[in-house]
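Only one protein chain is missing; all other protein chains are in place.
For subunit A:
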């Protein structure tokens, strides 16, 4: 358990100094994402946990060990905290080879510290061909993979990642993301992941700490926070519910994959992941429509029986969120107030939730499959609006083992 309480003010108090006043706890396993806009203090918190920043007031404990206690005058130096850090700019040592970079932390780790071995980490991150090279000769994505390995090989008790993908372009992000997911599953240590990119949260995080202007707005499981309509997350274009799924079946003839979730299943355009792969899909509220009767003659693949649990305010004047339940799974739909009035919608009504097969956006997966398979699943976006599914061109099926495909538009 990592427990953090911090108070820190940048600049002079009377000036418009930025004040951080945050506290949260994270469990001993899984990825906890610190999420918020730029300047919300998330990187400051990470630096304080690493020991690279000394907050004015605060207390940080890791597995019961006090790392910082300003009241008690305790400050453990970063070199003795055993918190591995992956920086946004990788910070590989330019005068050392990739292999020496990887071994830098390993050589300094306590001899009794457990963790994956050198060969294992090299294989995990696919960096064997790079070992003899200098960091200056690596691409941005390769550099971040080496940085991940270096941090993990220091045998840390906690991994801190400070926007590790933020400096990469979309293609490189797609290249590194599956390795991050692999590392998460292989590391066996808690990871504190700072980001302002929601798709990284969707793909990697188990828990979310939502920050705004130096304060914690909410913390909890990612799915639970995504489904809340009272948080800034709901104001985003991609606001919606996160639904854990598993690939249940492929139908190459129809070009469809069936993703099962608790309470139902979605049909999506054919996916490359094998049956059994676990994925988490983001179902945007604006992509969900509702009907009071079962629709017929519709191209839409997914028509699910649902119960309207609640109607809540959206940030726009003429729109609301409908909270629907499909079995135990909650789904958000964003509709106009006019639709609510027209259909006479009220909580408790039985409805049909209508979701086009091709609306699914990013998703993350837990690796439950072989090591050669991509762990993160991204589900494609619309191919062409209006065309019935059977007439849609089937996207070429990428061979297993490749990094996840990007969006298809």
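By our rule, a residue touches a chain if its C-beta (ideal position, glycine included) is under 8 Å from a C-beta of that chain, and two chains touch if they have at least 3 such contacts; residues count from 1.
The definition used in the following text is that contacts and distances are computed from a predicted model.
Student: Among "Helicase conserved C-terminal domain-containing protein", "Molybdenum transport system permease", "ECF RNA polymerase sigma factor SigK" or "Actinorhodin polyketide synthase acyl carrier protein", go ahead and choose the protein name stored in UniProt for the chain not displayed.
Tutor: "Molybdenum transport system permease"
Student: Using the touch definition up top, pick the residue from A:91, A:254 or A:286 that touches the left-out chain.
Tutor: Among A:91, A:254 or A:286, only A:91 touches the chain that is not shown.
Student: Which of A:52, A:66, A:260 or A:291 sits in contact with the chain that's absent?
Tutor: Within the whole complex, the residue contacting the unshown chain is A:52.
Student: Using the document's contact rule, name the residues of subunit A that touch the chain not shown here.
Tutor: The missing chain touches subunit A at positions 50-52, 77-85, 87, 89, 91, 93-95, 104-105, 108-109, 134-137, 150-151, 154, 160.
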